[in-house]
Each structure stands twice: as structure tokens, then as C-alpha cells.
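All protein chains but one are shown in place.
Order as written gives the chain letters A, B and C; numbering starts at 1 within each chain.
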Amino acid sequence: MSWKNRRLAKSLWVFHASASPCNNCDIEILDLLTPRYDVERFGIKLVGSIRHADVLLVTGIMNDKVAPRLRRLYEQAPRPVFVVGIGACPTTRCCFKESYNVSPGRGDVIPVDLYVEGCPPKPEAMIDAIVKLVGVLNG
Amino acid sequence: MSKTVVPVGPFHPLLEEAEFFRLHVDGETVTDIDVDIGYMHRGHEFISERKTFTQSIFLVERICGICSTSHPIAFVHAVEDVDDVDIPIRAAYIRTLIGELERIHSHLLWLGLAGHFIGYDTLWMWAWRYREPILEIFETITGNRNHYGMMRVGGVARDVPPEAVPPLLETLELVERKMDMIAKAAADDPVLRTRLKGVGVLSRQAAVDYCAVGPTARASGVAIDVRKDEPKDAYGLVDFKVIVLENGDVYDKLVVRILEIVESVKIVRQCLERLKTAPGPILNDVKETSAGEGIGRYEAPRGEVFHYVRTDGSNRPLRHKVRAPSYVNIPTCAASCKGIPLADALITLASVDPCYCCTERAIHIVGEGGVRAQVDLAQLSRQKTERLRREIHG
Amino acid sequence: MAERNHFLDGLEGKIGRTAAKKGRLYFEVAVKDLHDVVRHLFLGQGCRLSTASAMEMRRGLEVLYHFSHDATGRYYCPRVVLTDLEDPKMPSIAPIIKGAEWIEREISELFGIVFEGHPWPERLLTRDHPHPPDRPLRLRRKP
Partner (left out) sequence: MNATLLFDVFVFPGVLFTAVLGLLAGWLDRKVSARFQYRVGPPVFQNFNDFFKLLGKETILVKSGVPWLFIAAPLAGFAVMSLVATAVGTALFSGRTVGADLLVVMYLLMFYSVLIFLGGASPGNVFSSLGAGREVKLLLADELPFILVCLVPIIRSGYQIKLSAILAAQNEHGMFIGSVSGAMAFVAGLLAVQAKMALPPFHIPEAETELVAGPFMEYGGPLLAFWKLNQFMMFAVFPFLLILLFWGGFPLAGLGVLWGVLKYLLILVLMIIIKNTNPRLRTDTAIAFFWKVLSPLALAAVVLAVLGV
């Protein structure tokens, strides 16, 4: 099994799903692909279709309207797939806690494997999170 | 070919945010557009009514990530408008400095994404490469790449020490040189010109009808710019040009934004020079605001941001209405996206530089019902998918 | 101040209580005169509809339209008060200004105000929402 994991660790294809964020984390994710932080060095590529993806990057507080669609998106991804919550929104819904549109106790929309803190998290923090994910894969 | 419905969104590489456009397509030409927003709203006005003015600034900042200082400036203008509060000269310069730097980084961001949308990744990488120094300037002045938390009612939170100014000027020098290179790569490239010229034209009359604002309106010949119409902060003291072009296609929207970047660099340089010498405090502390109404507006990178605040004497707003520029710019796609090929429709949607999370800060109050059962949500969504599939294969 | 009155001189009978501030003018308008005032501001003087904000007050539902006169940088805000809280009705200005469609759909969704003559009176933000809250912005004060 570890050979397959090592292959997966070296070529993580990322799909970006934005569930009602303030789109700052989305821009920081795109920042990762640009010359300054270029994650293609680790073999990470942004893919257009969920079928091609290994890692599902979720940003935002997953409000009531987008939650069922996010759930369906998660079910469409071929296994093994990891879910990474980017920013403070997926973890604690930071300043939108009292908002109307998220019914309390919605932690069960999709199982999140890795949280990256920060509003928005610095690109270096996101790369560090990816390295930890790769470390977990390599066992 | 039967009339098919191309669902763009909610998760689609064209849009960083979740949006749902149903393009009714006949063959390759788009006949009708049905915009379904609502995936993004988090209820800002509902929450801000429970926060004091200073707390609410941090909330208002998170309405939109890429124009994250336009909303606080407009909100602060609204609160100051209730009592006609004046701010010190140094604070005015710092506010204009932050606002213009954000215009540069936001326009560069859109320029890169426009290149990405039409498959021209080299332009994307170049534009975003020279956006990084701007974010570095932000990090030195405010401590964070976005969400700066700089604005306060009556002034600014942090000062720009005079010795920090010279390195900022050098970085600005580098960005200005590279901007000419990018402007040449984008504006004079023949293939890009044929791809974008005459695409998704928004006529002047349509821009006036839909009350469009910002670069979308200025590219169609409507000369409106809050910085010139109602100069607040330091916009009265710095000199700059308002760029207005005529034929309103995607190519003109590109050129308007590039020229605006050049203007912003000039404004930032003037602000930095004067910050070296302008003395005085950076905050007039406002103890309390009287009852009344206040309108605050600011020229965000995408157009005029409008905040309306009604106060009843306490330090919490009674009513706080926010209207972002994309709220009026996105419907213009109904006028400019009809009858053109699918590929053009998508770049025209993106040419308005839509920011959906701004558009949807509306408010609701949670219904009395308890926690919604997980089952019926998924079930409702499945019904909709069946309806959509029948519609597509209808 | 005189210059501002000249701006609205075409509407003598229709202007109620006015409150003027630096660069802003709020004035009350009756429901039936709304169309004339909007036509005068939008078509006559070339103002741009920025947005409309609704609010529930003790004396009724107040809808405040914000018109920006870009040449001079001033805001003109006609205010309409609807006393009937149970079933508020208003003439829609969308036929005159296409840009007002979205804002009127949003207000009707949040406040329950019915805009007569609106080309497409459907929900804006809570369409296909699994559990759309009904008229959430009303303060639930029993009339």
C-alpha cells in the first residue's frame, strides 16, 4: 500500500470548491500556483473536474444553500480523496457564527481531514499543510 | 439541436466563488441567461446590527476578500457622515494610499484571471507575479496581505513611519516598470485583440439603464468616478485622470483597468511623498454618534460601494444597508451576453470582474424551527437535479 | 440651498418633509407620486439609482430610494412610507429603471412588500434554497 501512497503523495491533483467564503482564501489558493509560491514543484495541479481530483479544497462557511451541493460534490470524487478546510471559516465560521443562513451544528456537511488556520492563511502556511498531508501519506 | 441549458456553476473553474448561471444555448450562441445567486451570503447586515461600529469594521472587511478595504472605508464614511466628522490630514493620506494600492492589486488580479479565462496562462502568471510586491507593501504597512484592519471611525488605526517610506518607493518603481511590459503584452497583442475586440459589447444606453458603475460603465463612455464626483479623504489633494473609453467591449474594459493601474501608481507615489512631511495625529476619536442617517460611498476597484447607516444615538447601527458594485454590474450581462457564442459569453461574464460575495451580504433571521434534519436537505436537492436533468434531456 | 430647490422645482406638490445635509437631500414622497418623482430624477435630471433600502419603523414600512447625481456628487433620497403592515403594496419602478429589478426582488423577499408591475417577481437570494425563511427582516412586532 505504501508504494501507491507514495505515488499519490507526489502528484496531488487539487479541486477547489468555494462554499460561500469571502473569496480571499480562494485568491490565496490561486496565489499558490503563481511564480512566487509555485506548488507545481510538488506535482500539485489545479484540475477543472471533480473526477480528476485527489484533494478537495473547501473554503467558506458552507451556508444552507450550498451545503447539499457540496455534499453531492464530495460523493462524486473518486476515492481516495482528502478534504482540506482552508481558512478560519470552515473551522469556526469566525465572525459569521451568528449568521442566519447556517443552521447550528453543521459540522457534518463533509468530513474534513485537514484544517488550515488563518484569515486568510498565508501561502507559506498552506504549503506547510500540504507537506504535513504528504507526510501522513508517506506513513 | 434542442435548446440545451449549460449550467455554469455552482462549482466551475471559471468562477472562484459558487455561482449558478443557466445559459440557455441554441447551438453555440447564448439566447438567455438566468443568474441564480445566493450561495455566498452570510448575512452581514444582520450581524452588524449586533456589533458596535468598531467591531463592525472587521466584519465589513470580510464582505469581500479582494476589495477588503473598500467596504470599511465606505462604512466609515457613512458613520462620519452622520455628524460630518472631519479626519486629520495624515489619516486622509494613509486611507487614500491603502485604497489605491488595493486598486492596483485588484486590477492586476483581474488582468491575470482574464488571461487565464481565455487560455493565456503566461499573462496570468506575469500579472500575478508583479502583484506579489504590492502585497508585500501591504504586509509592511498593515501586517497582513489582505484584511488590513486599518480603518477606524474618524481616522486610521496604524501610522506609516517616515523611515518605512523609501523601500516602498523602490518596490513601486519596480512595479511601474513591469506594468509597461504587461500593458504591452496585453494591449498590443494581436491575437488577444482579435479575441476580445467587439466581444460582449455593453452600449452606453444599457450601462445607464442598468445603472452600471466603475470600469464597466467607464468602458462604455459613462464618465462616473466617486473620486472625482465627491472627493473625500485625500482625493481632493492629489491629481489624477479618470479614464473613460467609448465602445464598451471586453477589450476596452481591459484597457481601462490597465490605465487605471498606471494612474493609481501615480496617486500612491504622491501620497507616499506627502506622508514623509505631513505632521499630526492619525485619529480623531469619536466618542458617540447622534441619531440620524449617513451615506458613505467609495470608488472600489469594481465601482461605487454604497453604505447607508441609520443610528439611534447608541453605538450600534439601527440599520446598515450595503450595496456592492457587482450588485448592479452583474445584471448588465443580460444586455451584453445575449446572442453571442458560448466562449464569448463566459469571458463577458468575467469581464465585469464580478465579486459575488459582495453582492450577497443580505440578511435573514433564522426561522423558529430547530435544527434542520439532514435528510430533507439532500432530498430537496435531488428533486432539483431530477428537474434539471429532465429539462436538459427534455 | 436655493440651487437644490431649483433641482426639484418640477415636483412642487409632491415633496413632503425634507431634511438636507452636506451633499444629501432626503425628502418624503407619497406612494402615488413615486413614478413621477423617479421619472423626473432618472430621466429628467439623469440621476443614477444607487440602491433602495427598506426598514420597519413604528409608523410603517419605509422604503428609501438613493439617487446619485454624479455630475455634482450629491445624493437625492425620496422616502416612501407604507402604513399597511399586513399586506404592503408598492408600484414597481423596474419598468422605468432596469437596474432596479434585483433590489426590488430582494426587498420583496425580505420584507414581503409586493411590487406591482415588476417584470419577474421571483425570489433573488433564496431561490432553490432548501428552507427559505419567510419575510425574515420584519421585526416580528405584532401590529
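Convention: a contact is a pair of C-beta atoms (placed from the backbone, for glycine too) under 8 Å apart; a residue touches a chain by one contact, two chains touch by 3 or more.
This is a predicted model, so every value here is computed, not measured.
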Of the chains you can see, which ones touch the chain that is left out? A, B
Which of B:72, B:115 or B:133 contacts the chain that the document leaves out: B:115
Which subunit B residues touch the hidden chain? 4-7, 12-14, 28, 115-126, 129, 189, 191-192, 194-195, 341-344, 346, 389, 392-393
Using the document's contact rule, name the residues of subunit A that touch the chain not shown here. 4, 7-8, 10-11, 13, 34-35, 38, 40-41, 43, 47-49, 51-52, 54, 76, 78-80
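Quick note on the criterion: only the chains that are shown with their structure count from here on.
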Could you work out how far the Cα centre of subunit B sits from that of subunit C, in whole Å? 25
Please compute the C-alpha centroid of subunit A, do the same for subunit C, then give the distance between them in whole Å. 42
Any chance you could list the residues of subunit B touching two or more other chains? 38, 41, 363-366, 372, 377, 380-381
Multi-partner residues in subunit A (2 or more other chains touched) are 64-65, 68, 100
Residue set of subunit A touching subunit B in the complex reads 15-28, 30-31, 34-36, 46, 48, 50, 60-61, 63-69, 71-73, 94-96, 98-105, 108, 119-120, 122
Given the complex with subunit A, which residues does subunit B contribute to the contact? 10-11, 13, 16-18, 38-43, 46-47, 50, 58-59, 62-66, 68, 109, 112-113, 124-125, 128-129, 131-132, 145-147, 355-357, 363-366, 371-372, 374, 377-378, 380-381, 385
Touching residues of subunit B toward subunit C in the complex: what are they? 36-38, 41, 81, 84, 208-213, 224, 226, 229-230, 293, 295, 297, 304, 306, 308, 310, 318-319, 321, 323, 327-328, 331, 360, 362-367, 369, 372, 376-377, 380-381, 384
